[in-house]
Structure formats: structure tokens, C-alpha cells
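Shown here: the complex without one of its protein chains, the others still in place.
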Amino acid sequence: MSTGALLPNSFPLVMSTNLNAWSDALSELHLFGMPFGLIIIAAIPLVFIALYALTYGVYGERKISAFMQDRLGPMEVGKWGILQTLADILKLLQKEDIVNKSADKFLFVIGPGILFVGAFLAFAVLPFGPAFIGADLNVGLFYAIGIVALEVVGILAAGWGSNNKWALYGAIRSVAQIVSYEIPAAIAILCGAMMAGTLSMQQFNLLQQGEYGFLHFFLFQNPIAWLPFIIYFIASLAETNRAPFDIPEAESELVAGYFTEYTGMKFAVIFLAEYGSMFMVSAIISIVFLGGWNSPLPNIGPLSLNDWTTGPVWGAFWIVMKGFFFIFVQMWLRWTLPRLRVDQLMHLCWKVLTPFAFVAFVLIAVWEIYVK
Amino acid sequence: MGDTQENIPQSGEVIAAKAVWQVINEKFGDAVSELDENPFMPFFEVLKREQWRDIALFMRDNPKLRFTYMACLSGVDYPEERKLGIVCNLESLGELGHRIAVKVKCDREGGIIPSVAKVWKTADWHEREAYDMYGMEFSGHPDLRRILCPEDWEGYPLRKDYQVQETYHGIKVPE
Amino acid sequence: MSGYFRDIGSSITTILTGMGITLRHFFNAVKRKGDAGIDEENYFNQVDGLVTLQYPREAIPTPKIGRYRLYNEIDDCIGCNQCARACPIDCITIETIKATKDDLAVCGKTSGGQQKRFWVPVFDIDVAQCMTCGICSAVCPTECLYHTQVSDFSEFSRENMIYHFGNLTKLEAEAKRKKLEEEKKAAPAPKPKPKPAPKTEPEKGSQ
Amino acid sequence: MQELGKAEHSSVRVTPKGDNRVIIEKDISSEEMILNMGPQHPSTHGVLRLECKTDGEVVIEAEPYLGYLHRCFEKHAEMVDYPGVVPFVDRMDYLASMNSDFAFCIAVEKLLDVEIPRRVEFIRVIVSEFNRIASHLVAIGTYAIDLGAFTPFLFCFRDREHILNLLEWTSGARMLYNYILIGGVAYDFPEGFKERALEFVKYFRPKALELQKLLTENEIFVKRTKGIGMMPADVAINYGWSGPMLRGSGVEWDLRKEDAYSIYPELDFKVCVPDGRFSDIGDCLSRHLVRAMEMEESLNIIEQSLEMMPEEDGFDPRAAIPKRIRPKAGEVYGRAENPRGELGFYIQSDGKSTSPLRCKARSSCFVNLSAMKELSLGQLIPDLVSIIGSIDIVLGEVDR
Partner (left out) sequence: MGLLDAKISKHNVLVTSVDNVMNWARLSSLWPMGFGLACCAIEMMATNASNYDLERFGIFPRASPRQSDLMIVAGTVTMKMAERVIRLYEQMPEPRYVLSMGSCSNCGGPYWKHGYHVLKGVDRIIPVDVYVPGCPPRPESLIGGLMKVQELIRMEQIGISRAEALKKLEEKSIDPGQLIQAARKGAIAS
């Protein structure tokens, strides 16, 4: 590790090595015969995500959309409205919980649960830093793709259980959409896996490590990688029901889509699951193509920016920042574009994204074998 | 309306309407009344109302008339004559450019006017509205239901002797 | 096939154009339009940036002729009943009592110097019904009835929205009415022109 | 234009080019479902109710039900005097009150035979063109919402707010003005109006361009509207369509040109008809384009009229208003070009009373909406929403 000549030695070391040592020590911590430190390390990301989804996701969306629309957004609830989401959640907790008389009560209740669990299960395999990872599965990527599909079950249960025609439409549309978009998304992700030669999420990060920062990211190592990157991003929009693919909850068509009948906390759970899955796909795309927790800053001569900005806390910082960036792009798109129609959505999936994903798959394979 | 007919030079609209009326009069004879040549809205009345649909078809399809566009169809109540009626404002849109108004009257109770909903589709909803507001029947209308008031509303609101019902589905109606 | 690629190409370019526009607005969000009224010179000075005004603290001033809450300056009202007759929806209720001769001085003059001849015990405006069309204020001869620029006056109860502008209490009105009766009894014959009297009588009768 | 046959059912649909309605094959067995859309639904622009018979996403039949906002305009017109009808006319088409008042006043003035001062005519034209822009902005904005784009809607409302401020400054109210009176207008323009109005025109041109780039040219928007809700010209005329709807079907027909009322014959403006390069003639996109182009034309009209308007010091806009409005006996059908089409008033006066004997409002939306049943045949639900949006209904005018 090369230290900068111009800056005092202690500055970068505080951020990197010392914290590494600290996290190592933490992982060694055992209480009552339990690996207590590891539990903390695993829990930190989840706690963070919950907090994020609770406050900053929704709040950020409202603020960003407001600024794009020449508005102010939430202002009165707390300074600059930062307590807005907290108030929303607290209010939703107090609301009457209505279950339709004609609803399928079991499905109606379990729907949001499945949705929520499905959205947050994938966080188990997301590495938030060199040390912060819930479960470093050797098939982490596969698991992440698979678990997203679990949401479909929740949406279908919610839509069917509501016994409402709009909800049913929303659910059926959503299922058709998510199942279809799994294909281009999975192929695009496989391109990444091909470049890495592994399915372990942590391995992805390690492979993209290097002193030249962003130049080690797969996106910049391989010119063809841009294609699966964009395909996966578009497909991930569809998988999380974000605009322009928000037809399952299309407000002007289907009132509120599959959660038309949900009140109070059940609605809040659905709402949070949406933001949770938004962050999840953003994290996956940044891990696979943009180096995950690796710092994008390169070492330039004596300015070893990369080294200074590497470490467990920095790792978490980078992956969160990258995730936020993609969430921002998602919001940006949402507040710019109209909504596609159902058949156009399928057209885009089967006739545009899937062929291009196959092309990208082949090209990357060729590149990996012959060029690299 | 006699006092409006003064010896001022007639506008082009009235002259055109006169020509139109002559064509119709040639074909249908005394089924139509004389043309009222007032400068605001020259009109004639269909005296034999069972011929109204034929007249309408003739007016739409005759190459000299070509009234392709029905601007308006208003129901009217004539309490003194004990009659209800409709007033249609017709125009040859984009082709010949002339316009004329036609009146058809029927009895106040159980009056029937032939429907022209299939000649001009505009008339479909307008006739439904006239039925809703005045209560005259339109024979041959594809779907004669109330359009603005609820299906179970009592009375025909725009008749001059209309009395508002006291309650509707348990909700008090008058102020 | 070329149409296929042209579609993809135009999709990408138009989407990017749109995104550029929204991003420009996003970065323009540091600017604020301000609360200049439309009659001020600098109304169109700031065309980009946020346009939101935080209402309870800032707002664009209502124009001078803005028609909102209906208000009656009862001191200037001569009880001519023209507004109530002009109102298309009859949301103004007026009752008048002719002032007796000795009361004319007490009854006073309008700010325009016109002698008031009627007491107005009831001048009720139902602002919940008022549709702010301005027909009543246009016919008012003394310009005592006008729409103010105040628009924000919501209430918890419907009763609070009937505004009473009458200048007499019920007891006072009763006294004045008696006084008028007495005056009429005292001098029935020598009045050559009892013209304004029939005008007011229907109102009294209805009461 | 297609020649209509002799038979009554002659206006049989001629399937135009680019029509993409779905034809359900009968051998696929599926169940029909009745879907009730409205009266409280985000995309029905008010309280319209559509009873759709659907097969999956395909609408087999959509039957509109009206009357949820039937406010008895015609009854009120018979009950109150002529000046009192004007506020009710305002409330009919609440997005374009100025234009509605204009139409009503034209009808009554025909009967009354009053001379309108020239400056008043200019004022009327300017305010109604402003209101036309405001109305089209709402139409375009809500159409964007129907198609899922929220931001253009807010941009439209932001620009509309400037127009409302201008009109409030002139008339004293934001939406329902009661400004154009029979025989005159309520107030003269305030001092400085001309400059501010020209500033607005200068401000609005780039904003309209931005809107066009953001919404109209967007490929998704085009895909959602092009070829949807096709209406050939002859069928449109048979349905009695007017205004942007009819012009969207390629018929060059504008009452401002046809009837040449007020000072419109002196002004230089063109009737906006889509040229078929960007859209298929007669689809939703054409109608949207007509509205967008008309905003531009309205700006031109405003600029011209502001230039041509005679300046008069101490001008009394109420001078020509008759003291007592009691038209002579007769019937009249007066009409004007509303943002939504031809707004006509059939007025019957008996020459004795100060209120009309009969006042029928021929509302453009009512007529335009009557084609809904035919337009919705075989469309998908999102297309149905798109079609309703393109008709640009104002329920106050539909139900009156």
C-alpha cells in the first residue's frame, strides 16, 4: 500500500487499515459462544436498507421528482420535510385495516408478506464491503436472480386475493411482465458472470479490484459489456415495476393496480418492498458491472486516491453511492417518460431485449476467449 | 315571428336556405311547411312527422343538399299548443356550406317522432337527451334510455310544468 | 428491419432528449420564481427554476378587482334591494324598514352624501352559496357591496358562512317598525306621493 | 371524402390505414368480464362512467354513462335573466369559460341586435384565445397523465397558472370569469396588460417547444397514440364532431374561419390540420397535434390582436350593454369555436320575458363523446384510456 508523499500518513490509514483491523476484531467477537460480531456485520446492511427504504428512498423520490417538476416537494414536516416518510409510516400504522368481505383472506394477508420478504431476501448475498456480507454463497448471483421471481407470487396473491378487477388486472400484467423480463435480465447478468467466471457476489468485487479504479470495472474492461449493462438496467426497471414499465400499478388505467384494496400497514409494506427491490437491483447492477464496493477513483502518480478510498466503510459508501445513482436514474426515467402499453412492453422484451441479450452473450464469449 | 321579416335585404344564409327548402318542397310537397325566412335561423317545419326520417335521409344524401352535419337537436316544449317538438340545426359541412333548421312537433302526451339517429349519429344522444328532458318517444331509436337523469327519475325536468320530486333514494331533493 | 432499428434509434434519442430536459429542470431547482404579482414589472423576470410559493407564508397578491369574499359596507347601504334582485342565485336576503322622518338624521348619510331612507335590519349573505359572479356589486348604486380580495376563509360549520350585515338588532328593528306604523297612523292623508311605501311593504309582510 | 351510401346504416366504418384494433378470434374460448370504469376513476377526467365488456385486456364494448354531473344548466337558463345565465355558462365548460361566454353572448347579441364596440371585440378575442391556450394546456397535461407521464402535466399547469394570473388581473376571477357580458365586457384591460401579455407570449414559446420535445416527440408517447382511435373524416362528420377532434380527422373546418364572427376575419391565422407525416390522420396523436399547433396559432392571434387593438382613453367596456336585456321574439342558433369544438346555443325568446324561453346548449364534448362506443371497439384498456384522453372531455359540458 503506497502512501502519499504530500499528505500525512495518518489520514488515509484512518479510513482503510485501521477500520479493516477493527472489523477483523469485530468478527472475532464471541459472546455466549455465539459469533456475535459476525451477526452485527451481517445485520448492518439490512438495518441500513430498512432505514434507507423507510426514509431516504421515498423522501428522495419525492424531492427529486419535485425538483424536476419545478416544485419544492415535502417542506413542512420537519426541516425540508425530512420527517415526511416517518409521518407517513406512523400514519399508515394507525389506519383501519380493511379486509374485504369477499376477499380471499389468506392470500390477501400473505401477499404483501411474500412481497416484502422476497424484496429483502436478496440482501443476504449483497456484499457491502470486504467484510460486510450476509452470506457469501458461491451461487450468490443465481440466488439473487431467483429470489426476485418470488415477488411474482406475492403480487399474484395480492391481486387475486383482493377480489377486485383492477387488482386482478394489475397482478396478471405484473406476472406476465416480470416472468418475461427475467429472461433478458438473466442473460445480461450471465454476460457479467462470464466475464468474472464466478457466481459469487464477493468474487465479483474482488475481481474488479485494482489500483486504476474504474478501469478495472467490467464495464470499462470490455466494450461489449455496455450492451448487457443497458439491457439489464432496462429489464430491472420492468422487474421492479418502475416507469416506463409501471403498467401493473398504472394509476391512470388501473387505479392503483394490484394494491388497490390494501389499506394501512399492508399498503406501507408493499410500498417499502418496492423501494427495497429498487435498491436491490441497483446494487446487483453495480456489483456485476461497476465493481460493487470498489472505489472508482484511480491512483494517479503520488495521488493514490484509490488506496485512500478503500476500506470497509468506504466499501459500504461506494456501493451505496452506486446504488443511489442507479435509483436516481430510475426516478429520473420515471418522471420523464410516459408508460408503455402491455403489448409494447412484451414487444420490447421479446423482440428487442432478448435478441440483443443473446447477441451480447455471444459477443462477450468471443471477446473473453479470443481478445482478452 | 312576422315582425322580424322586414324588407331588409336578405342575407346569403336565408337565400341559400330558400333554395334548399325549394328542393325539399319539390320532393315532399305539403309534408313540409313554408320556410320561415327570419334572418337569425331560417327554418321549416315537418308537418307530416312520419316522413321526417325520409326527409332527413333525402337531405343528407341529395347531391344538391348534402346536409352531412347535424349541429344541434334541441327538444322544445310548447305548452300553449300542447305539443313537444325538436329543432334540428343542419349544415352541409365542408361541401355546400348552407344551413337550415327543421322543426318537428308531436303531441305532449305519448308523442312519437321518428328517430334520425341512424341518419346522423349525432342525433343518437341528442334524442336520448330530448327524451330524458321532455319525454317524447323516438321511434326506431337504437337505444332509447334516459341519458342525463338517473333511470328511475320521475318526470321530465324541462317541461314547463315540471315539479321536482321530494326524495330520490331517500335523499331530499329540493333545497 | 430498417424500421426496427430506426424505432430503436428514435426511442433512444427522444428518451435522452426528454431526460435532458428533466435534468435541466433538476439543476435549475436552485432558482426560485418569487412572489411578484402579475401587475408588477418583474413578473416574468425569472422564467426557470422552482415556481412553488409556500402559501401561508408567501403568495402572489390578488389583483385589485379580484372577486372573492362578498362584503357589504352597511353604513353606505341604502337598502335599495337591487343586489338581491340581480343575484342569479338569490344568496342575498334583505329586509328593510322605512325610516321615520325624525329618524332620518339618525339613519345618516352614505359616504357619498346620499340620504339613507331605510333601516336594513337584515342583510344576510350566504357566502357558501355565492358564486362570486359580481353581478350584485355591478348594480349597487352606492358601491357599498363589493367583493374583497380575501379568499381564504374556510369554516368548520356551515352556519358560520351566513354573514349578517344588518345594522339593527331584532329588538331595535321591532321598535323601528312600530314607530313607522305610528307615523303612518298619525299622518295618513296629507301625503301626496306615497311612492316608496309599496316597495317596502312586501318585504315587511314576508317577515 | 367518402361518398355515403343511400342506406341508413351507410356510415359503416371504413377501416383506415394504420388502424390497430384487435380482432378477437372466436375459436379461442375465453370469458367476458364486465369492467366498470368510473365514475371515480383517475382517467375519466371527472365523473364519466364506462361500462366495458372486456376479454382479457381487450375491450369488446364500452358503453358510456353520463349524467353524474348533470347540473341542470338548461333549467337555470329558463329561470334566471339573460345576464344571470352567463355565470352558469361559465360553469358549463369550466376550462374555457371565456370561450363559452363568447358563444352565449354571440347568440344573444344576434337576437338583440346591438353594436359591439371594436375594442370590446378585440378584448374578447384576446381573452378567449388566452383561455384556449389554458384549456389546451389542461388537455395536453391530463393526456400526459393518462399515458403515465406526470411531469408534462405539471409543466402545463405551471404555464397555465400564468394565463390564469393574467386573466384574473383582467377579470377578477381565476377560472369562472363572468367577464364577457352581453353587449360588452366587464372591465377594460388593466394598465400594462399589453406588455405583460406580450411577455407571456415570449415566455411561452420556448416552453411550448420544451413540452413538445418532452412529450409529443417522445417515442413512447408516439407509440401509445399513433394509430389508436382512428376516425375517418366522413364518420367524424356524421357523428357531429367539431373542433380539434374533427380537424384531427383531416377536415379543415374552424368556426373562426367558417362563421367569421367577431374580428377573426381580420386576423391572419391558419386552421391547424395534421399533415399526416408524423401521425396517421384521424388518430389520437393527430388530435393531440392539432391542440399543440392551435396553441401556437392562438399565440399568433394574441400578438396580432394586441397590435391591432385600438387604444381608447377612458374606454367604458360596459357602454354598449343594454339596460334591460329583453330580446325580441325569435329563435336563434349562435355558436363559436370552443377549444373542444363547436359550442352552440339554441335560444328561444318570446319577446316578453327577460329570461329565455328555451336555451339549449349544444356542447361539443357531448357530441364528441358519443363516438366513444365506436372508437373503443376492440381496443386494449390502455388504448381506451388514451382515446378518452384524446377526446378531451369536460364533464361539466357533457352533462351540463
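We call the chains A, B, C and D, going by the order they appear; numbering starts again at 1 in every chain.
The working rule: a contact is a pair of C-beta atoms (placed from the backbone, for glycine too) under 8 Å apart; a residue touches a chain by one contact, two chains touch by 3 or more.
The shown structure was predicted, so the numbers you read here are calculated from the model rather than taken from an experiment.
**Q** Which chains here would be touched by the one that got left out?
**A** A, B, C, D
**Q** One chain isn't shown here. Among D:53, D:71, D:194 or D:257, which residue touches it?
**A** Counting the whole complex, the residue in contact with the absent chain is D:71.
**Q** Per the definition of touch given earlier, which of A:98, A:300 or A:366 contacts the omitted chain?
**A** A:98
**Q** Of D:60, D:79, D:271 or D:306, which sits in contact with the chain we cannot see?
**A** D:79
**Q** Among D:138, D:228 or D:343, which one is in touch with the chain left out?
**A** Only one listed residue reaches the unshown chain, and that is D:138.
**Q** Of the residues in chain C, which ones touch the absent chain?
**A** 35, 50-59, 61-62, 68-69, 88-90, 126-132, 150-158, 161
**Q** On chain A, what residues meet the omitted chain?
**A** The missing chain touches chain A at positions 62, 66, 69-77, 81, 83-84, 86-91, 94-98, 251, 255-256, 259-264, 267.
**Q** Tell me, which residues in chain D touch the chain that this view leaves out?
**A** 39-42, 46-47, 67-72, 75-76, 79-80, 87-88, 91, 94-95, 138, 153-155, 157-158, 160-161, 164, 174-176, 395-396, 399
FYI, only the chains that are shown with their structure count from here on.
**Q** In whole angstrom, what separates the CA-based centres of chain B and chain C?
**A** 41
**Q** Taking the mean of the CA coordinates per chain, how far is chain B from chain D in Å?
**A** 24
**Q** Taking each chain's centre as its mean C-alpha position, how far apart are chain C and chain D in Å?
**A** 30
**Q** What residues in chain D touch two or more of the other chains?
**A** Residues 151, 158, 214-215, 218, 220 of chain D each touch two or more of the other chains.
**Q** Can you list the chain C residues in contact with two or more other chains?
**A** Residue numbers touching two or more other chains: 15, 18, 21-22, 51.
**Q** Pairs of chains that touch, anyone?
**A** In this structure, the chains touch in these pairs: A-C, A-D, B-D, C-D.
**Q** Name, in rising order, each residue of chain D that touches chain A in their complex.
**A** Contact set of chain D toward chain A: 33, 35-36, 41-43, 57, 144-151, 154-155, 158, 214-215, 218, 220-221, 223-224, 380-383, 385.
**Q** Which stretch or stretches of chain D touch chain C in the complex?
**A** 76, 80-81, 83-88, 90-91, 151, 158, 161, 165-166, 168-169, 171-173, 176, 178, 186-187, 190, 192, 196, 199-200, 202-203, 207, 210, 213-215, 217-220
**Q** Okay, in this complex, where on chain C does chain A touch?
**A** Listed in rising order, the residues are 4, 8, 15, 18-19, 21-23, 25-26, 28-29, 49-52, 54.
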